[in-house]
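Before any comments, here is the structure.
Here the complex is missing one protein chain, while the rest keep their positions.
Chain naming follows the written order as A and B, and within any one chain the residues start at number 1.
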Amino acid sequence: MEINIVIFLELIGTVAFAVSGAKVAIQEKMDLLGICILGVTTAVGGGIIRDIILGITPPAAFQQPIYITVALIISFLTFLLDDKKIFNINNRFYSFIDALGLAVFTIVGALAGVSSGNMFLIIFVGTTTGVGGGVMRDVFASRNPIIFQKNVYATASLIGVIAFTLIQKYNQNLAAILGGTIIFFLRALALKFNWELPKAK
Amino acid sequence: MEINIVIFLELIGTVAFAVSGAKVAIQEKMDLLGICILGVTTAVGGGIIRDIILGITPPAAFQQPIYITVALIISFLTFLLDDKKIFNINNRFYSFIDALGLAVFTIVGALAGVSSGNMFLIIFVGTTTGVGGGVMRDVFASRNPIIFQKNVYATASLIGVIAFTLIQKYNQNLAAILGGTIIFFLRALALKFNWELPKAK
Partner (left out) sequence: MEINIVIFLELIGTVAFAVSGAKVAIQEKMDLLGICILGVTTAVGGGIIRDIILGITPPAAFQQPIYITVALIISFLTFLLDDKKIFNINNRFYSFIDALGLAVFTIVGALAGVSSGNMFLIIFVGTTTGVGGGVMRDVFASRNPIIFQKNVYATASLIGVIAFTLIQKYNQNLAAILGGTIIFFLRALALKFNWELPKAK
């Protein structure tokens, strides 16, 4: 895939994730610094956990500070414009960029694990990159991680990364595009049709 | 110790820990994926933290996917059979395999730290392997970690691993068997006689 397109998609994902972190911080009545920390954590936390698991230190997030910088600016804007309802995490546009972010982060994460040749590890680091920041956000906010409770969110990430892992042995580019597309559309369909995984009775 | 016996005991521990994770997820009304993630985290989370602390990346859990696989299957079965009360975490049989798991995980974890020659580190990685998964389970479920609050659980792990650490310089096999036995029986006695550590007044 064209590298510039990947970076562009990653930046969109960074924006979406930073907004969701900042919004949760505002709901929890955190102060400006808490808002910024939660926004940045949600945006880059998944990638940091991935790199620690893979033994890549210091994590890539610190080598390419563009993502942290964008997350910081977006968190600050979310704080400033909170009463303007510009960033509304319930509207269709937000869901669109968030689903894009989930797809791109998962596949970028999985690519970082490919050289290990270990299927379990590729799937784990892919999904962790996609949803790990959101889990950290919820842990810091003392909430049950939303991905454990409702919506086909981590599930979309998981199914897409499994597809990626199976196909990447033959054609990595195709696998990346296909895997990412699966995640994006599964997530979009889940939102449209209110899909839920079963719970215990 | 016979390596096959260790693997057998580790698998029993994996079953016990996965059940406890899945049960907490069900109580917290998580969905099927949340149940599986919490089951797997409880089973292999302690070992992953241990390996990150020791600089072993990627962590062993990904190199030997048998444990993750077993934890996944058990989590799924716990979900399926939840209303059948087959896995009852309050009965004697469950407590028995959970105590076995605590003992085996602690000693296997401590063995991974032995080459460092650092007593503090051996004790820390042993106890972390034994109880770390349970702490992650409770953090994800927004609960105060149960091991900080009641029951002689981490305490049993700690006393056993200290014994192991002191004896292993002379005879590692003996230390492992003795340390594990101490943990198992301390935990069993604590349950039988309702031992509790003191709290502040």
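The rule we apply is simple: contacts are C-beta pairs under 8 Å (C-beta built on N, C-alpha and C of every residue); 3 or more make two chains touch, one makes a residue touch a chain.
This is a predicted model, so every value here is computed, not measured.
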Sole contact to the chain not displayed, among B:139, B:163 or B:188: B:139
Touching the absent chain when the full complex is considered, from B:53, B:72, B:97 or B:167: B:53
Residues from chain B at the interface with the omitted partner, ascending: 52-55, 116, 118, 120-121, 124, 135, 139, 142-145, 147-150, 154-155, 158, 196-201
Residues from chain A at the interface with the omitted partner, ascending: 25-26, 28-35, 37-38, 48, 52, 55, 57-59, 62-63, 65, 68, 79, 82-83, 139-142
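Here, only the chains that are shown with their structure count from here on.
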Approximate Å spacing (C-alpha centroids) for the pair chain A, chain B: 30
